[in-house]
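The complex appears here minus one protein chain, its other protein chains still in place.
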């Protein structure tokens, strides 16, 4: 057991902290929000130059060969600044699917394009009616000469600008059947695809995507036909671990902002932080932050756990723990700020909303408590 | 709508407050705990003289003709002093059963004996395996020439000293069948009855009672054969309302003790009540106390609600509300007292334990939330 | 003691309910059921309908056009209006300015302002908070200097709700900076928002809405006849206004509507392949909210009844309990509604919907306002005295620690 960073991890963290410190002030971020893509393509190229886009990929494909802890450290730094670029969608979600299910040929083709910053991807799995159910897939692909794809995906993170879409579709079985799902790599500009992009509540971008008789070549299939669920589960787990780390970064910033506000805001002739009731609330926020941090670490470490049941269970524990911590810290950060915390002009509300959005991705607290409850022996 | 007391209610309350003020200090109560019955027979006679034992009974049978609000006020006063006498068992629980199910002849025989303080009763319904399930009755009564009763009842409040037992038994149907229950009035000294008395955690008395081929005359049947469940439900509801009022009285005393302690206990050269964090906790206790008080009022008023579903639902709401308020207030009362609150010598822990015991009678928070959840349309 | 509504109170509730059902414009009702906030024209239209009925001035004395209701009737009326859901009466006009003018105003001020306030011909806003004066209101610094028969006002107000809609503003200003105590030397002034030198700048809230404003006053000349009460005695006017009957403080009707809505939507979404409404854990969460709502309902009846019994004189410190529990329930119920929506509640759909009127619906219509309602209600435990301030009040007024 070892909580220390390796030398590589220390260097990585330092360079990211430096980059974001220079480029990601609240004001700078506000300008990025109004860019056409909703994020900075210039910064995306800088991530590529720093090697961040290759972080979890094998060196054979031009990657950095990093592990889950490296991604956690990066996402935590991203979380401190509410980074807008499609790292989660491209590198974490789609990257995990590619690494787990892609053939050598597929990986050799697409991963270098990701690493160099040329190509972005989106992971198009959840559907509007499915809420959090991973097997509630109505989008269908039929194999004739090639594949014919029909259906719709909802709240696809960065699906509005992605070059390639990884799309799950039913190739056999009924709705809710754990068998019969397959993954496809789809060029986002294919005929028959309609995308409606929009902002989520935290300003990051997503899309509704519909597929109407989209023709895919046979080699668009990613991984095993009819057996994509284990891959999808691991992609979702990677998403949970990554967003958990981002939430920790967000809580760190919120906690620091709140302490700063308590120290400086004067009411009745003294800093409001002299109120013991507020001091204790801040202490409870710290307790929650440390609880959440511990759970984000758990999620990260469990990505490598070979036993699927043990992995799923621990990641559900972590999602609940981070979700509850995030809720407590973000709600109280607003409360302790008072009116100013309610304004769009002030950063706290933006962190609040990102934590809120992440809580409602990949299963919320109730969903994962339900899984844990099912699992009790 | 009217929250004011009537003149009669005001007079009743004053006389009870006076009596308990004189007789029920913490030290006096401690001595009563070691009396053979676990309560004061002398006080029981005084209750009779004051008319308290006839409070909810019709004037025809020597009662006072009072309503649920009168009982609530009395139980609240009892709760402030942790009264030990078998009022709940005799007047509230058994009394409700007699009023609802007793024939005129039965009522005319037994109620005057209750009112005058000659006879005490216990309501023997729940069984060990049943936990809170009202229909899980294994005790059985068979009709031959007379009734033959076999089985066992658990945690029968004041069952160790009661003269008469109201016993539920299955006269038809299977375990858990809502039909097929009947109530019997049983002389506690009948051959075949074994009673093991003991103290509950709050010092009040209860008993395990077993029945082995106990012969009962035909007229021992109380109310309709095979259809006692509606009566049992109303008895339990009356118990919930009465104990809710007692919990409110207990919370009032705990709150007052806690405020007093905060004002007088010195640490670091000043009263600990100057700590804002403790002031806010005391304020939260007040919020809970008022919430619990409101819910106890609801339970009381709903005893007269004619629609059984509406009545059951509101009484479940009240039981949950009072249970949660009682938990919050009593746990924090101990916490704010620190070490002294953990000692048997100090009154706070006794209130804590009574609230704990009452929470686990007639269905706990989880049980009633479950009923409410079932009821959602 | 009798906790049931009396038959005449039930009849009154039914009368109110029926009137609202029959007279509330259906468009307004349908949009509000989906969680949208009413627009300015909708608010005005509804207040005028109520005013025509004689109900808009629900809490004014009969001689000023009030309906002469008991405190319980007033509570019933407000709750029915909220849970309809219908737009609320503009509180600045009805529960704030009205009673203040009736108590402190000159006959001329009453004649001039009250009927227009009742009918929402004038939209009023409240100029109290300042950047340095939030919970600590008495530290306000906006200055009003007497200059002939005018005051010249300079300074800044903040958190001014609906100032961008407003025709008039009632303001606290400092008329004597040399007063020995900070509470002295403050005056209560009525300012026409069209006066030169008044500038309103929007504050966008975290739910994306424009509700709050900053208001800047630069050499704004206000006729001296617009002073309410005595000069330098504005603090007692403000205290009267803030301590006024807080019947609706728990806003229980909104929470009840949210609980109803969470059950409705839970029929439309799934969990584990079944409707969410069938999930036991979800039902337990709803049941817990219903416990809170019921406790609040009884508590509210108790406070209102005590207020009535005291002859309407004594503000009950237990109204702080109502504020605390009421806002907790508002926040918890809006949170559950949003959780039911899940990922579908996360997108900001508005712009897209507006741009795509001919497209098939981009999202379920129930989802659009879930997150905004949740976000907006984070303020519930902040405005009107934070819940921490409410605990301080309980501490002083009840616990005496």
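Labels A, B and C are assigned to the chains in the order they are written; within every chain, residues are numbered from 1.
To be clear about the criterion, contacts are C-beta pairs under 8 Å (C-beta built on N, C-alpha and C of every residue); 3 or more make two chains touch, one makes a residue touch a chain.
Small disclaimer: the values here were computed from a predicted structure and weren't measured.
Under the touch definition stated at the start, the shown chains contacted by the missing one in the entire complex are A, B, C. Within the complete assembly, B:128 is the residue of B:10, B:42 or B:128 that touches the hidden chain. Within the complete assembly, B:200 is the residue of B:43, B:98, B:149 or B:200 that touches the hidden chain.
Across C:102, C:281 or C:389, the single residue that touches the chain missing here is C:281.
Within the set B:144, B:189 or B:266, the residue that contacts the chain not displayed is B:266. What subunit A contributes to its contact with the hidden chain is residues 1-6, 9, 69, 259, 262-263, 273-274, 278-280, 282-284, 286-287, 290-291, 294-295, 297-298, 300-301, 314, 317-318, 320-321, 324, 369-370, 372-377. Touching the omitted chain from subunit B are residues 126, 128-133, 136, 154-155, 176, 196, 198-201, 206, 208, 266-269, 275, 277-278, 331, 334-335, 338-339, 341-345, 349-350, 352-353, 356-357, 360-361, 364-367, 369-370, 373.
The set of subunit C residues touching the chain not shown comprises 280-281, 284.
By our rule, only the chains that are shown with their structure count from here on.
Among the chains present, the centre nearest to the common Cα mean is that of C. Using the average of C-alpha coordinates as each chain's centre, A ends up farthest from subunit B.
Centre-to-centre separation between subunit A and subunit B, using Cα means, comes to 54 Å.
Counting only residues that touch two or more partner chains, subunit B has 279-280. Contacts with at least two other chains are made by residues 388, 391 of subunit C.
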